[in-house]
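Removed: one protein chain of the complex. Kept in place: all other protein chains.
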Amino acid sequence: MATQGGHGTARRQMTGLRGLERRTKVGACILAVLVLVALFAPVIAPHNPEAISGNLVLGAPDAAHPFGSDALGRDVLSRVMFAFRVSLAVAAGSVVLALIIGTAIGLTAGYFGGWVDTLLMRPIEMLLALPALLLAVSLIAIVGPGSLVATLAIAIIYLPIIARVVRGSALVVSAQPYVEAARARGSSHPATMLRHVLPNAAPPALVQASVLMGFALQIEAALSFLGLGAQPPTSSLGLMLSDGRDVLSQAPWVEVFPGLAIAVTVLAFNLFGDGLRGRLDPGRATR
Amino acid sequence: MNARLRFTSLRIALTVPVLLLMSVFVFMMIHLVPGDPVRTMLGFRATPANVRQVTSSLGLDKPLPQQYLDWLGSALHGDLGQDYISHESLTHLLAQSLPVTLELTLVSMTLAVLVGIPLGVQAATGRRWVRRLTEGFVVAGISIPDFWLGIMLVLLFTGTLGLLPPSGYVPFTQDPALNLRYMLLPVVTLAVAETAYILRTTRGAMEEVLDRPFITYLQAKGVRRFTLMFRHALRNASVPIATVIGIQFGVLLGGAIVVETLFALPGVGRLVVTAINQRNYPVVQAGVLAIAALFLLVNLITDLVIGLLDPRVADGAGQ
Partner (left out) sequence: MSAPLLELQDFSVAYRTQHQPVSAVSGVSLAVNEREIVGLVGESGCGKSTLSLAIMGLLPTATRISGSITFAGRDLSMLNEEETRQLRGDRISMIFQDPMTSLDPTFSIGSQVAEVITAHRRVSAAAAQSRAIDLLREVGIPDPAARYYDPPHRFSGGMRQRVVIAAALANEPALLLADEPTTALDVTIQAQILTLLRDLRGRHETAIMLITHDLGVVAQTCDRVGVMYAGQLVETASVGELFSAPRHPYTQALLAALPTTEHSPGSLRVIDGRVPDLTDPPDGCRFAPRCPHAMPECRAVPPLAADTDGHQVACWLDPLTRAAAGGTGSSGAGDSPPLGAEHE
């Protein structure tokens, strides 16, 4: 007999808890591999990324050069590995910086509340009013291009997000009785913040940070692509993408693989972060 | 209706101070440059005489507040100053480049909405394989760098298939068909990531709405499934979707900067990037201000639309 449909057909069941965990695990695995590649690139890269070779110019991928070779005969795989180091370093550096500064601001704002909160968070929120890349581009316009500037610029873009998340948790945690109790026991403000509020307010920020890593990587690539990030001779993935356009029709692999590297890395971060966030607080839209 | 009018005017009024603040920030850009901005601009041509001349012509020797007021004053009169290299009027430059950026971003966003929302509804309610497929698309769309996608598309459509031009631009008013040929790849490039975000948000919002009691009640009324999904559920889900569209427009503007550079489209984004490389600060200022103002405008419209979609917002009676 036909089971009564109705309410059931309005929405199918979602993948259960197992699906979420799987996502995080897969992401974590890929990330582990990527991080190892980045860390040990000098050791595991098959060739010297700067080694120019006349007869290997624009060689198609083969056993010796799995990613092919570029206009100067350089091995693309090795170049990708080293460029990946740079891109990852910028992304990681910016997120860590955003995490540190954003947490400090958010923690203080959430802990003290009142006018301190307003004073700190208003300018932070104004930063959020501008589109991310535009802000980065503006900052670099002022200071001049380079990896370091890019790191700083990206950190500035993302610290408001971290600050907001931390502030939210800090507000809630600071209102808890055990925090009051700590103060009553004579714990100073900084000590209370660090020992009691921070450990409880931090986790959502860390989850957010893992997702932001992916975005930071993309922005770094975009900035380098525009010539505003890593400057030659340092090579980042974005820069490789810009260079690869010149030989696109003759040797597409020079363009394909750096982009693929970015895509896979961002994918891994997204999987990892999404899965974590699902655990922590389901139903929140990302940036 | 009175409450709605009040809500609308309030929202518009709030935009003004933000715009002013932004103008201050943009104005300050040239003054935040380490060292002497004029020296940086002139580069090797920075003889003391030249420096003095450019400084006074740009009005940089006057006290800061006065500079700002002068700048603001002439801006409101439609004079944003001059490109110091080419001495072209900045207003003219913007008037030429803004339509390009507008076309690019608006068409991309429209495409993303037209594809993303129905797919999102399907993803929330459809069969298992539909959900899996859309999930995969979402993940790919968010992870793949848009400019790389653009390049891959060029590779495919220009290099291999030879169907579409890799770069160039013709105004719509001049030759609509050709304009669309040039814009097709850039628009698709930007739209893919946007579609992914909109799809994901729509799916999430729909799933949340479909769990609510009034949906069961609608079914009890015997309302057709299409009506239930697209008239009722979607409308209730539209606030988070509209919010995301507003936020994503900002991301889109950023992406437009890169895509314009990639496809050599003469929009504001490419204008800014070129100007940065030339240390052409006045142009950078004007371009950034234009993009920021555009973003604010879109956000304002989004907020007003949200007020329209959900009567509770306008009434202030949140539930």
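As written, the chains take the letters A and B, and residue 1 is the first residue of each chain.
The definition used in the following text is that a residue touches a chain if its C-beta (ideal position, glycine included) is under 8 Å from a C-beta of that chain, and two chains touch if they have at least 3 such contacts.
For clarity, every value in this text was computed on a predicted model and none was experimentally measured.
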Contact partner of the left-out chain, one of B:5, B:24, B:95 or B:220: B:220
For chain B, the residues touching the chain missing from this view: 212-214, 216-225, 227, 232, 235-236, 309-312, 315, 317, 319
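Quick note on the criterion: only the chains that are shown with their structure count from here on.
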Centroid distance [mean C-alpha coordinates] between chain B and chain A, Å: 22
Residue numbers on chain A that touch chain B, as the complex places them: 6-7, 9-12, 14, 126, 129-134, 137-138, 140-143, 145, 214, 218, 221-222, 225-228, 241, 244-245, 248-249, 252, 255-256, 258-259, 262-264, 266-267, 270-271, 283, 285, 287
For the chain B and chain A complex, residues of the former touching the latter: 18, 21-22, 26, 29, 32-34, 124-128, 131, 139-140, 142-145, 147-149, 151-152, 154-155, 159, 200-201, 204, 207-208, 210-211, 215-216, 219, 225, 228, 240, 243-244, 247, 250-251, 253-255, 257-258, 261-262, 272-273, 275-277, 281, 284, 288, 291-292, 295-296
